[in-house]
Structure formats: C-alpha cells, structure tokens
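The complex is shown incomplete by one protein chain, all other protein chains being positioned as in the whole.
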Amino acid sequence: MEHMGVEPGRLSFSWISSAESTKFVDVVKDVTATVKALGPNNNFKKAADKVT
Amino acid sequence: MLGYIDKIREISKRLLDEGRVDMVVGFRKGSMPMMNEPSFIKNSGEVSKLVWDSNCGINLANYLTDRKEKIGVIAKGCDSRNIVTHILENKIKRDQLVIIGVPCKGMIDRRLITAMFDTEVREVNEKGDTVTVKGAGFEKKLKKSDILQDNCSKCIHRNPVLYDELAAPLVEEQKDIDRYAEVRRIEAMSPQEKWQYFEDLIAPCIRCYACRNACPLCYCPTCFVDESRPQWVGKSQDETDIRTFHFLRAYHCAGRCTDCGACERACPVGIKVRQFTSKLNKDCLDMFGWEAGVLPDQRPPLDTFKPADPGDFIK
Amino acid sequence: MSHHVIGSVLVVGGGIAGMQSALDLANSGYYVYLLEKSPSIGGVMSQLDKTFPTNDCAM
Partner (left out) sequence: MGLAKRKAIYVQYAQAVPLKYTIDKANCIYFIKKGKCGACKKICPTGAVDFDQKEEIVTLNVGSVILSPGFAPFDPTVFDAYQYAKLPNVVTAMEFERVLSASGPTMGHLVRASDQKEPKKIAWFQCVGSRDMNKCDNSYCSSVCCMYAIKEAVIAKEHAGKDLDCAVFFMDMRTHGKEFERFYTTAKDKHGIRFIRCRVHTINPVAGTDDLEIRYITETGELKTEIFDQIVLSVGLQIKPEIAELAKRLGIELTEGRFCKTETFEPVATSREGIFVCGVFQGPKDIPQAVIDASAAASAAGEILSEARNTLIKHKEAVTETNITGERPRIGVFVCRCGINIAGVVDVPKVAEYAKTLPYVEFTTDNLYSCSQDTQENMAQIIKKERLNRVVVAACTPKTHEPLFQETLTNAGLNKYLFEMANIRNQDSWVHKSNPELATEKAIDLVRMAVAKVALMEPLKEAELEVNQTAVVIGGGIAGMSAAKSLAKQGYETHIIEKGKCLGGQALNIFRTPKGEDIAEKLSGLVDEITKDQKIHVHLDSAITSVDGFVGNFKSTISSNGKNDVLEHGIAIIATGASAFKPSEYNYGKDPRIMTSLELDKKFMEKDPSLKKIDSAVFIQCVGSREPDRLYCSRVCCTHSIDNAIELKKINPDMNVYVLYRDIRTYGEREYLYKKARGMGIIFIRYSVDNKPEVKPEGEKIMVGVTDHILGRRLSLEADIVTLATAVIPNRDEKLANFFKVPVNDDGFFIERHAKLGPSEFATDGVFLCGLAHYPKPIDESIAQGMAAASRAVTLLARKKIHTSGTIAETMPAVCSSCGVCVSICPYSAPSFIEETARFFPGKAQINPVLCKGCGLCVASCRSGAIRLKGFDNDQIFAQIYELSKAV
C-alpha cells in the first residue's frame, strides 16, 4: 500500500490477545491519532465524491 | 537462435509420432512482423509450422491450464517457471507434460522498434545478435541487446528450470543484473510522489483486462473483477476502480509472478504494468528469499507459515 | 448384598479444582451438587491478576 502511495500509518497491523485490553486501547488511540493527523485520504475517493 | 527451429521440429515430430503427446504447444509465424502466435500442433505433418525467434514472448504456460491431454510444450526460462507454478497449483499434472526446454537469450520489444520509425515496419529478420528491420523505404540493422524487452534484459533465469528435452545447449545466465533499480527509485519517493507516479502510470488504462488474460497466473473461473456479489471493485472507469484493479491483480500474483512480461507485452496502450508486480517480487525475495517457480517441490511463501517469517509489520 | 448406587456427587468447594471436578462429572452423566460458602464461585484464582505463563487474565 505504501509503495503505491498510501501514506504510512493508514494501514496498521497489530497482534493483541483478548486479554490485552490496555494494549488494544493504546493501539486504537495511536492509529486514530496517526490517521487524524494525516487528514482525510482524498486520493482514494471516487471522482464524484472528491472534496475539492 | 534460428538454429533452434530444426531441433524443436525434430523433437516435436518424434514426440507426436511416438504417441508420447497428443499435441505440441509452440509458436508459428504471425500475420504481422514480430507477432508470433501460439500454435497447437496435433499431427507430426504440421511440425514445419513451428518457428522460433526473438518474437516468442507469449507465455505458453497460459495454454496449459486445466487441460486433460498429454502435451508437449516449448518452454523458455520464464515459461518453465510458470509451468512449475502451474504444477504446484494443480493446474496441470507433471506426467501430462513433456517439456521441450529452450534456453533463451531474450525477446525483442516490438513496441520499442515500432516507435523508432515513422512508417510501418514490414519485415524483421535476425541473424545472430543482429536484427534487421525493413519498412517502406528504410532498412536498419539493430543490436539485439539494445532492443530487448525490459524484463528479458533483467532476466537471470534464461535457462528452463524444468525440462524433459532440450532444444539447444544451455546458455550462460546474466550476472550482476540490478533487477530492482526502478522499484527502489519508487520506494525512495514521498507518498504524494508515489501516488502521482501510479496515477500517471495508469492514466491511459482502458480496463480491457488484456494484462490479466495474458497472464498465466490468472486462471480463476470467475475473476474478482467480474464478481458482483460481493462487488470487490467497481466496474467504472473511475481512477480508484482502475487502481484497485491493478492493486489486487498484483497482489494475486504475489509470490507467483515470474516476471515473464506477458502482461506488459499484451497491454494495448503500453502501460508498464510490471511496476506493480516487481515490487512484490522484490519483497518476496527480500523477505522470504523466494523466487516463483524455481523450486518444483515447495509451496510459495504466502501459502505457508513458518515461525521465522518476518513479522516487523505487526506492531 | 445388592447395593444401590446413586448417580450423583457432592463437590465441596467452588474454587478452580471444585469447578473442574463438577464440570467433568456433569459432562460425564452425573448429577452434581456444588457447595460454596461465599456468594460466588471461582475461589482464590479469581482474585489473581494474571496467571503465568500466558499472562491471561485469571478470570
């Protein structure tokens, strides 16, 4: 994905067991923060929906 | 290279006469220069139709999928690797095949030659490493190494990896080839540049699916682009749909692509579609030390799990 | 002497051992009475934070 020009951080893999609630929360917070910082991904929108 | 023809014909005739195969899949002269066609020879009287020159770029493995008869097949390095993949993926059985291996010195790039001249190319002949191109009012001699297909110029598997008969002595493999310079150039770009690069790359795409049809790996009964429930990808000409198609096609080839160039060769608008697959080829080599179709008895890395597999992408 | 065998078992204590016995017996076709003094079962294990080696929550 990154190779094709999707910014790093939009895609995230993590291994969290069902017992690791704190890790889950941390990862979700982290990913949300990263994606929010990147802003909306205009690239992957259909031409008709593009925010201009 | 022309000297191969006699040997290929001789082997094919023998196989058909002895009844070892029901047909031989090879090449015959096309109606236009540099456009050899696949040919299915079913009786030994027809073997004279078979030809071999530097215009046999089509991947013949594509014609083996799900066939039931016994087949003799002419195989260059890349074809043989795709045959290995086909055997692994249950598309054909090894004992159905007599593989006539052809050590290859590369195929010439039709598009490159046509682009050199203003008028139509009428005739192309080759002798040794020289290719002579003739057209209305011109004749030019070219060095073959200058007009190779991009993938052939970077090929390190010119000799077939699996064969029963050999049409010529094995050739020397190219060494010290930097196969992934282009991939690295893209890797170094910023996300925006990357996006723009691929945007420009696929801009001419008309979604004719020629790349998919030419690819020996694309054999699913229903391709994901044709699925409607669920609809994985929209059918429109919207750039996101086009990009999704190219993304997914490349992913479906991950760990299986032999860089035979069939996709690029087939594209009517000249898109370098190998830009998608070669990144995945590079990653497979870097991460798993894997090149598709080289080992006849090992499942591709994406079909298996080993504890030592790289997992750095998991945070 | 013919003696009549009763197909039920009384398990005294609802900690991890008592619960496991009760489950095994109930799943093997016996009626089980599980006796526990406190208002809930689970015993000491339920007070532990995590257990080795999986560090699974002891719950």
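By written order: A, B and C. Residues from 1 in each chain.
The working rule: a contact is a pair of C-beta atoms (placed from the backbone, for glycine too) under 8 Å apart; a residue touches a chain by one contact, two chains touch by 3 or more.
Everything numeric in this text was worked out from a predicted model, so none of it was measured.
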Touching the absent chain when the full complex is considered, from B:224, B:247 or B:290: B:224
Residues belonging to chain C that touch the chain removed from view: 5-13, 15-31, 33, 38-56, 59
Residue ranges of chain B at the interface with the undisplayed chain: 66, 88-91, 219-222, 224, 227, 229-230, 232, 252, 299, 302-305
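Throughout what follows, only the chains that are shown with their structure count from here on.
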Averaged-CA centre spacing for the pair chain C and chain A, given as whole angstrom: 45
Chain B-chain C separation of Cα centroids, rounded to whole Å: 65
Cα-centroid distance, chain A relative to chain B, in whole angstrom: 36
In the complex with chain B, residue positions of chain A that touch it: 2-8, 12-15, 27, 43-48
Residues of chain B that touch chain A when the two form their complex: 186-187, 191-199, 234, 236, 238-241, 243, 247, 276, 279, 313-315
